[in-house]
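Every protein chain of the complex appears in place save one, which is left out.
After this line comes chain A, so read on.
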């Protein structure tokens, strides 16, 4: 019997399960991106202020997320911190927590970088016009900084979406794990299933990440001048 393996995608409720897994992936990454962006903007603004202890603290926070792998964060938070504090949260909540904090750290750095890259004369011209510090940020610096933030932020968003494949290790069943379940079940009947399942997962990730790249390009072009 010729069995190409592609049928495995449509067996039982496999197709819906894969899409359901994708939904988990999307949920974790998008909620985290939104929370991370809000916190990150606040953090970026704080980091442009010249307060030494605050600077050190925020820098430490950023480096902690940059240096320690996200996998380690997930593991430590899920299996050590939360049980230690006697909180029982689901793997999904842990994932959103860790990804949000990671997002906040990285977005904070992107915001800081964008603000500090503004030519000094922008700030000085604004001050010469008699704008207060708040007005300076609101009307001159932030609108221009946002334009510079877009590529970095979109890059981070796509990275986060792809990194959700790690959450399986704390028991969250997302799209890649469901794919592996289907492959393992199919091993007996269709040994080539892995090609089709991973191929399909590739298309799913592409379908989520590609629009983000397009939006990024469009936004950049629109704000060019």
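Here, a contact is a pair of C-beta atoms (placed from the backbone, for glycine too) under 8 Å apart; a residue touches a chain by one contact, two chains touch by 3 or more; residues count from 1.
Note that in this section contacts and distances are computed from a predicted model.
According to its UniProt record, the chain left out of view corresponds to "Transporter substrate-binding domain-containing protein" among "Peptidoglycan-associated lipoprotein", "Cytochrome bo(3) ubiquinol oxidase subunit 3", "Spore germination protein BA" or "Transporter substrate-binding domain-containing protein". Per the touch definition above, the residue from A:78, A:112 or A:148 contacting the chain not shown is A:78.
Although one chain is not shown, part of chain A still touches it, namely residues 11-14, 17, 56, 59-60, 63-64, 67, 75-76, 78-84, 88, 168-171, 173, 177-178, 180-185, 187-188, 191, 194.
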